[in-house]
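The complex is shown incomplete by one protein chain, all other protein chains being positioned as in the whole.
Residue numbering begins at 1 within each chain, and the chains themselves are lettered A and B in the order written.
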Amino acid sequence: MDREAAIKRSNLSEAELQLIEKYLGRSPTVEEIGMFGALWSEHCGYKNTKPLIKKLPTKGKHLLQGPGENAGVIKVGEYAVAFKIESHNHPSAVEPYQGAATGVGGILRDVFAMGARPIAVLDSLRFGKVDSPRTRYLASGVIKGISDYGNRVGIPTVGGEVVFEDSYEENPLVNVMCVGIAKPEHIIKAVAKGEGNLLFYYGSKTGRDGLGGATFASAELSSEGEDQRPSVQVGDAFTEKLILEATLELIEKNLVIGIQDMGAAGLTSSSVEMAARGKSGIEIDIDKVPARASNMTAYEFLLSESQERMLACIEPSKLPEVEKIMQKWELDYAVIGKVTSTERVVVYEKGKVVADIPIRYLVDDVPTYIREVKKPSYLDEVRSLPSLHLPHDMTPLLKDLLKHPSIASKRWVYKRYDHMVQTNLLAEPMEAGGAMLRLKGTTIGLAMSTDGNGRYTYLDPYVGGMQAVAEATRNISCMGAEPYGITNCLNFGNPEKSHVYYQIAKAMEGMGKACEVLEVPVTGGNASLYNETDGEAILPTLIVGVVGAIEDYKKAVFSPFKAPGHTIYLLGKPREGLGGSMALKLLTGKIAGECPFLDIEEEKRLQKCIRELIAKELVISCQDVSDGGLAVALSECALMGGVGVRVETEGDISPEAFFFGESQSRLVISTLPQYEDTIKNICEHYDIPLTRLGTTTSDNTIHLTYGKRTISLSVQEARELYMTEYL
Amino acid sequence: MKVKIEVFLRGDVFDPQGKAILNAVHHLGYEKTTSVQVGKVFLLDIEGDRSTVEKQAKEIADKLLANPVIENFTVTVL
Partner (left out) sequence: MKTVKFGVVVFPGTNCDRDTSWVIQSVCKSEVRYVWHTETDISDLDVVILAGGFSYGDYLRSGAIAHYSPVMKAVKEHADRGKLVLGICNGFQILVESHLLKGAFLHNKTQHFLCQKQYLKVATTDSPFTMKYARDEVIQIPIAHGEGNYYLPQADLDEALTYDLIAFQYCDKQGVVNEETNPNGSTASIAGILNRQKNVLGMMPHPERSSEVEMGSTDGKKIFEGILQWIQSV
């Protein structure tokens, strides 16, 4: 690698290069340029988002480990639960199968590197037009990649979302969340410390895969920039399964001080970050690194993103026992360096020093960019509702919504994932807004969900940020679980553009506000910026992943109506407006109007209210009102349960807003008629409006009347529309 | 005309299948085997003269059967 090429690949600006020279007091080597480029990228260094991240609430009563480690950790009963979400958007745009597969692999490693056994994966996916060849190529590759990888390792894919919106056509989003469990005493940190301790490499050998991946992930895609592409990383789920078992065995036998996955920026970031956490120094002998290809250079070893590789810090006396475990699992391994007390990273190649950098320059002194948060003009322009022709009979609109690829059942996706392995999942993925897993040997149900809405965040970044937290937590509250913590993934365009930076800053502020009010800490996160193709940014998409728990999973409820003769209520206040809704998008092709109403204090009361109703076993089914509005929510409960529904009510908002508006903080429950008074009292206590909508029926029709308007179709037809398979 | 298209991972791309199978070959005692590459073979029937057929086969391989980001292909008109 010549110097010019190294500088180009590093994506470092002229000013940043000068800063490096000033720090080092000399001109950096090629290897050092590569290392700075990787660690100062947005992916590792958060140079654009760090000041914003600092404002997020990170304290909570269930929290064991906040941001800064491989994953966040909360305490659930006698267990520690580790979880994190990460994006693999750019790799998936280039090679969807491997991009998604390695995305799953990376997040699994983040979780088991903490000592937790992964028990669930959730994927939040965004694609463009459902019928375009590009989308078919991307979606089928991504789904197969997740399926082949997750299934092989034996981690169930239990939930997530798949949304189709034009803005993701060239730049899909693949966000993967993993949840793992451990005994609290087995949680370990990604730290290298203790002078003389060894840096122990294990897993697959190192090739030239993904060279420059971290910097690539932080640059815009160009439809012509083929030569920008790093060599694509290829996942090996089989080896992943072996390093998973080997890692957990190392930790259970207390043989390691710290472990980190070699993820983005590979050996460089893992070794440097581990040393930084331990306030140590490290020496790496690059010639010791197991190589897959011949004639690899130090630069390549340092920045390779070959998959399924781990770095551990171990005491020399433990080495023989550690090696035995490696041999048992047939993994490649080597001692590649040691811990020092210099607080510098020193890299040797053939006995010669090729890099020697004080670690704080790489990790703590990352230049950060605080930009002006200036409201972009588009926000006012999109406010006005486009002219809208609403048919008198809204039944066809409901039908269109039910079969819309973003709303319709994702069974066609999740049946390709092994969602049952490990035998913990308590309801099929489509039967609830989130997933509920039992913790074997306890009564505890662990609940999880991922959510985020690009349409809302586009219309109002602040409310959109709040809404992502509100919906994710609402989805698990609807099953009776209390949210314990969230993680997040920021998917935005180029932060150097004023309107994009505004979106990021405001969405994060909204997220922080919602977390503060709902009392759920942020345990970690990931930023994927520069999601643009030829200058066009994606919809600002803040994805929130939440984990929580219910004490007795037998009390948990799900969405489907269970039987005829139950009373149906709406919890929460119906509000005017179709702004930002799926119905509006379907009718006009536009994302416009006011962002759906959300009062986060009201949301908090609603969630507390539903959890109390479920804890007191007063609720038979519960579903939140989200994309598509109340008519879609009611239809979903009916068609999944195979039970009819008859709603007759009236009110002072327009029928279209009643049926299809997406104002937040609303739930549909079904219950036994005799619980009416108790439910009323509890709702009154939380100041949550309660509307009796109607009853479940045995006549197999969905019959919804609001004032003088009626929507009517058979449960069977609704089910067929909803079960439309898209690929 | 019959055309054979063989698709293999590019040399610099990791081939996990090949690696797992190579290990199994070694376990069976064939230590002298130094590499296994896993690929795909496609047999197509295409009508037309030799040069057009070859050109079309290459296009098909490039557009559909192989992903040039990770794979190489060879076209043989049989």
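Throughout what follows, contacts are C-beta pairs under 8 Å (C-beta built on N, C-alpha and C of every residue); 3 or more make two chains touch, one makes a residue touch a chain.
All values derive from a computational prediction rather than experimental measurement.
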Omitted chain touches shown chains A, B
Per the whole complex, from A:241, A:360, A:497 or A:575 the residue touching the absent chain is A:241
Missing-chain contact, candidates A:423, A:681 or A:698, resolves to A:423
The listed residue (A:54, A:183 or A:415) that touches the chain absent from the view is A:415
Answer key for B:17, B:56 or B:72 versus the chain not shown reads B:17
Touching the hidden chain, out of A:440, A:590, A:616 or A:685, is A:440
Per the touch rule stated above, subunit A touches the missing chain via residues 144, 147-148, 151-154, 236-239, 241-242, 329-330, 414-423, 426, 438, 440-441, 553
Missing-chain contacts on subunit B, rising order, are 16-17, 20-21, 23-24, 27-28, 38
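The rule is short, and it goes like this: only the chains that are shown with their structure count from here on.
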CA centroids of subunit A and subunit B: separation to the nearest Å works out as 36
Within the complex, subunit B is touched by subunit A residues 94-95, 98, 204, 207-209, 229, 231-239, 292-293, 306-307, 330
The answer for subunit B against subunit A in the complex is residues 9, 12-16, 19-20, 23, 67, 69-70
